[in-house]
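Would you mind keeping the following structure in view while I ask a few things?
In this view, the complex is presented without one of its protein chains, the others remaining in place.
Letters A and B mark the chains in the order given here, with residues in each chain numbered from 1 onward.
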Amino acid sequence: MTFLTLMAAVLALATLGAALIALLTRSTVVAVLAAGLVSLFASVLFLILAAPDVAMTEAAIGSGLTTFLFFFVLGRLRREGAKPQGTKMEGSK
Amino acid sequence: MTTRTAIPLVLLALLGTAFFTLFAGYVPDAELNRTAAYYANQTVAETGAQNVVTAIIVTYRGLDTLGEVTVLFLTAAIVGLVLAHSKAPKGRSGSGFLPSGELLTTGTRMLVPVILLFGAYVFVNGHLTPGGGFQGGAIVASGLLLMLLADPAERFSHGLISRIESSAGLTYVILGLLGMILAGGFLDNRILPLGTFGSILSAGAIPLIYILIGLKVGAEFSSILTSLEETEDAE
């Protein structure tokens, strides 16, 4: 019981750190990866909270597919931004 | 400039106060509340499923799940609609990723069948172990994602995806209506025998319904992923 509590505390700190990185970093790519990390840590926390179903869903959907959705859109934006139209690119600096 | 930074902070401080009041006044339950206790006691007798969460999602709250997959279908349709008019310029087919190497291509060819099999395993066993249609659907979609990464220029048949999706949805509703005719109500799982508790062919229609949900969710996720990734050449 105490071991689980200790582990939950460490996980909570790691999650908060990842969330802060996602908010403070200058690079959008790093922010997306850090948000995926927040989801991954949260899914381990769900496992500690006796919710294996939720943990599986969060790991597969929250940290897996969502991250790739962001990367697909960032890739699209980068290609569009590279068009010679003088459009400025804020999405992935 | 100062108001611009101050307003969000004030709003968040108010919200934080509300959260703190909730947190300070929260007393954890020592016992299950009545609804949860009913589910815990009656799930096995009424549905024959080992996984109580699955029983709630598929049977007790089956109508909500039908609504949820409908919302997901609408999302996939709207994403496809929004992106359909924004085809990428000519000569820039494929995604932003560089063509993948030999390693990823070969690895994909070997891994994708295993991933699809694992996804099917997860949703077939939804009533016995953690997992089910939603997780299995996400795993199937991630197999497809791997194929997209290995070959960015690959085009998936939207017809096949939408056919799987719509036939799964139709069968789901028909099973629900059968429940109304043959058993206690819409989406009642007792249209099939409950079987022996703990075996794979048990829990009535739950495995069948969860397989359909898995196919539907997998198809919807795949359609969202492909329509966000694909940059179909204009015309």
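Here, a residue touches a chain if its C-beta (ideal position, glycine included) is under 8 Å from a C-beta of that chain, and two chains touch if they have at least 3 such contacts.
Just so we're on the same page, contacts and distances are computed from a predicted model.
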Among "Transport permease protein", "Carbon-monoxide dehydrogenase medium subunit", "Cell division protein FtsW (Lipid II flippase)" or "Multicomponent Na+:H+ antiporter subunit C", UniProt-listed name of the chain not shown: "Multicomponent Na+:H+ antiporter subunit C"
Residue of B:N51, B:T108, B:N189 or B:S202 touching the missing chain in the full complex: B:N51
Touching residues (missing chain, whole complex) on chain A: 1, 4-5, 8-9, 12, 15-16, 19-20, 22-23, 28, 31-32, 35, 38-39, 42, 45-46, 48-54, 57-58, 61-62, 65-66, 69-70, 73-74, 76-77, 80, 85, 87-88, 90-92
Absent chain, residues of chain B that touch it: 5, 8-9, 11-12, 15-16, 19-20, 23, 26, 28-33, 35-37, 39-41, 43-44, 50-53, 56-57, 61, 64-65, 68, 71-72, 75-76, 78-79, 82-83, 86, 128-130, 134, 197-198, 217, 221, 224, 228
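What we mean here is this: only the chains that are shown with their structure count from here on.
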Where chain A and chain B are represented by their mean Cα positions, the distance between them in whole Å: 19
Residues of chain B defined as touching chain A within the complex: 51, 53-54, 88-89, 92, 95-97, 122, 130-132, 134-135, 138-139, 141-142, 145, 221, 224-225, 228-229, 231
Sites on chain A touched by chain B in the complex: 52-53, 55-57, 60-61, 64-65, 68-69, 72-76, 78-80, 83
